[in-house]
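One structure follows; several queries about it will come next.
What follows is subunit A.
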Amino acid sequence: MAESKKSKEPRGKVFINSELCKGCGFCIEFCPTNVLEFSNTFNSKGYHPPAAARPENCTGCDLCGIYCPDFAIFGILMKAVA
Partner candidate 1 sequence: MKADPKGVMTGAHFLDGDHACCEGALAAGCRFVAGYPITPSTEVVERIAARFPAVGGMFIQMEDEIASSIAIQGAVWAGAKAMTVTSGPGFSLMMEHIGLAAMLETPCVFVNVQRGGPSTGLPTLPGQADMMQARWGSHGDYEVIAFCPNSPQECFDLTIEAFNMAEIYRVPVMLMLDECVGHMTEKVVIPEADAIEIAERRFTGAKPGEYLPYETNGNWVPPMVKAGDGHYFHMTGLTHDERGYPVMNAEAQEKCVHRIVNKIRENADAIVRLREAEIEDADVVVVSYGITSRVALKAISMAQAEGIKVGHMRLVTAWPFPENRIRRLADQGKAFVMPELNYGQMYLELERVVQGRTRSLLVPHGGGTVHDPEVIYRKIKEAVQ
Partner candidate 2 sequence: MEPKNPVVDYLRMDRIPHIWCPGCGLGTVVNCFVRAIKTCDIPRDLISVVSGIGCTGRMAGYLKLDSFHTTHGRPIPFATGLKLANPKLKVIVCSGDGDLFSIGGNHFIHAARRNTDMTIICVNNFTYGMTGGQVTPTTPIEAIASTTPYGNTEEPFNLSHLAESAGAVYVARWTTFHVRQLIKSIKEAVQKSGFSFVEIISPCPTLYGRRNKLGDGLEMMRAFKEKSTVRNGADTREVGLDFKGGIVCGKFIDRERPTYLERYNERMTARLGASYKPYEGVL
């Protein structure tokens, strides 16, 4: 099962607006499939925004988007992107 999933296209995709991020880490913590990590880069306010370290895991559930207090991230289903 896990094998077949991996070989497939990811189901979802996250979009990050780094400039709006205040680095609270909610999205990273509560992403159910552990897609996100703090990046090493700073935004102009000096926060580390998240980055999709494991984009292939993204299901497009948008939980990161719901948690984000700064409207800096959201996830969508691949179907919707295409």
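Candidates were picked such that all candidates are chains of the complex that A comes from, given by their letters.
Simple rule for what comes next: a residue touches a chain if its C-beta (ideal position, glycine included) is under 8 Å from a C-beta of that chain, and two chains touch if they have at least 3 such contacts; residues count from 1.
Quick caveat: nothing in here was measured; it's all calculated off a predicted structure.
Within this complex, subunit A touches only one of the listed candidates (1 or 2), namely 2. Interface residues of subunit A, counted against candidate 2 in their complex, comprise 15, 17, 20, 22-26, 29-30, 47, 62-63, 65-71, 74, 76, 80-81.
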